[in-house]
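Omission of a single protein chain aside, the complex is shown with its protein chains in their original locations.
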Amino acid sequence: MTHSTSSGQAAAPTLAPTRPEPEQRGIGSLYAGNARSVVSRGLLATRSTNWIIILSGFFEPVFFLLALGVGLGSIVGSVQTTAGQAVPYAAFIAPGLLAVAAMNGAIYDSTWNVFFKMQYAKLYEGMLATSLGPLDVALGEILLALLRGGVYATGFLIVMQVLGLNLSWTALLAIPAVLLIAFGFASLGMAVTSYMKTFQQMDWINFFLLPMFLFSATFFPVSVYPVPVQVIVEIFPLWHGVELVRGLTTGSLDIAMLGHVAYFVVMIAVGLTFTTRRLRALFLD
Amino acid sequence: MTSSRVEPVETSPTRSLAAKPRRWGSWYVAEHRLRGMRSYYKTLIATTVFTPFIYLFALGLGLGSLVNRGSAGAFDGVNYLTFVAPALIASAACTAAVEECTYPVLMGFKWNPIFFGMNAAPITGNQITNGVFIAVIGRILPTTAVYYLAMLLFGATPSPWSALEIVIATTTGMAFGLVVASYMAGVETDTGQPAIIQRFIVVPLFLFSGTFFPLTQMPIYLQWIGWLSPLWHGSQLGRLATYGLLEPGWLVAVHVLFLLGLCVFGWLRTQHVVTKRLNK
Partner (left out) sequence: MPFVTVETMPTPVISAPVIVASGLTKKYKGLAAVDGISFEVAPGESFGLLGPNGAGKSTTMRMVGAVSTRTSGTLSILGLDPNRHGPEVRAQLGVVPQQDNLDMELRVRDNLIVYGRYFGISNRAAGKKADELLEFAQLSDRAKSKVDDLSGGMKRRLTIARSLMNDPRVLLLDEPTTGLDPQARHILWDRLFRLKEQGTTLVLTTHYMDEAEQLCDRLIVVDKGTIMAEGSPAALIREYSTREVVELRFGSDRNAEVALQLAGLGERIEVLPDRVLIYADDGDAILAHVAAAGLEPVTSLVRRSSLEDVFLRLTGRSLIE
């Protein structure tokens, strides 16, 4: 056995405590409390991405708002919200588009982006070889998605304000609401993505998003459907998001909104649990 | 030009060496592309079949129930579903065409440079272009056919000429796709062009090409978007076919010529760009 000992070895860092500890399957081995390093990595990486693509996330809902809200609005006139309030068509769809934008941004960041990093860039493999745990990685990526979603939401709210589509001061609360919605979609999206193995499987995500986008009271109230269809729509998360944001921007607050919030809290918990579990199984088992 | 004189000098055995590829090369390439689509055929079929129903149901009926209330006559005197369907089918064709004309073209040169491999086999740049486009037609034609069937089921096609819609929508998709392909064929580094095309060209054109309301409903200073958009020309032709939209003869001619013109331009330009790039 060779001991090529140099002076560096003498100053070796002290050993970490080695007392035998009880089986620690809990949060300790999953979370190092350093999710911010994952966030700052993401911010640094955006430097190399195409800014036009990032900007496009802001413009898409604006285009929809102008085309449908303004173009179609003059024909449609006013629409009744769930709360029974009659609002101009543009003011009706704007909160819907805001919720959709939150969903799309969060989904994109937590599905395709994560899938690529996981399968091709092997980014998480590198991260998990350090003292980071899977929960650090999951939280960091989700926070990043929220940051982006928050910027888009604020921008869109400003557009709404300019067009006079915020009917109450409570519209300000739409920002935290949008973050909650984005958090929900991001954690669930990431959980689902972590189970995906091929691009083809990823395509199914879009396949489920489209009907949700079109049917969740985004462009017209669910009351146009027969009751069974309404019930199905109300099972899906986007409807809860749209209703929550619409209540806030139109200023008709309702106790049911707490239900929508609860829906997303549960979604976040479920998503995070599965994501962490799966990342652990994938990279640490 | 003396190059054409070289041809007859070749003896027939030389020619026969590549007789099959010369004759069928385009179809080999098309077959290759269509085989490639097999890897995601499940989502392809699911999307092709369900998207029309989802869109027609949501926008034609759902949104329509709002629109029809206040607007007798605003939509050429037909109900909203009938008005919006020809634009939706054309836009579905455009979306599929853009999908097939962005990444697959970029990929053939960059990530999985199969075009160079084909060209190393006795297949020419023009044949590669043709093959890719044949495959694009092979993707769009079923898409529009299924869409048309969905329109029939929804009762959105009062005119007996409505089956022409399949050809019209396919041509619209090709007009869009071929021009996009002619651009993509020249792209050297991928900086997200497909996403930019999707978000800054496809989506705005989808929204501002007289899809959801007549072009004349928009302010005059925005109407030029429609005139430049293959989607508007295709939608108007589709409306002519499905419910007999009243359109002056010269305008119908403009619609047809514009779409065909884009197809020819896109096809020839792609051939040119592809050949030049392969032989660089």
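Chains: A and B, in written order; residue numbering restarts at 1 for each.
The rule is simple: a residue touches a chain if its C-beta (ideal position, glycine included) is under 8 Å from a C-beta of that chain, and two chains touch if they have at least 3 such contacts.
These figures come from a predicted structure and were not determined experimentally.
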item: Touch partners, limited to displayed chains, of the chain removed from view; value: A
item: Among A:32, A:83 or A:270, residue touching the chain not depicted; value: A:32
item: Residue in contact with the excluded chain [from A:130, A:161 or A:223]; value: A:130
item: Residue in contact with the excluded chain [from A:49, A:198, A:223 or A:273]; value: A:49
item: Subunit A residues touching the omitted chain (full complex); value: 1-6, 8-9, 12-16, 18-21, 23-24, 28-29, 32, 34, 37-38, 40-41, 44-45, 48-49, 121-123, 125-133, 283-285
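Simple rule for what comes next: only the chains that are shown with their structure count from here on.
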item: Subunit A to subunit B touching residues, read off their complex; value: 49-50, 52-53, 56, 59-60, 63-64, 66-68, 71-72, 74-77, 79, 89, 199-200, 203-204, 207, 210-211, 214-215, 219-220, 224-225
item: Footprint of subunit A on subunit B - complex, ascending; value: 39-40, 42-43, 46-47, 50-51, 54-55, 58-59, 61-63, 65-67, 69-71, 74, 191-192, 195-196, 199-200, 203-204, 207-208, 212-213, 217-218
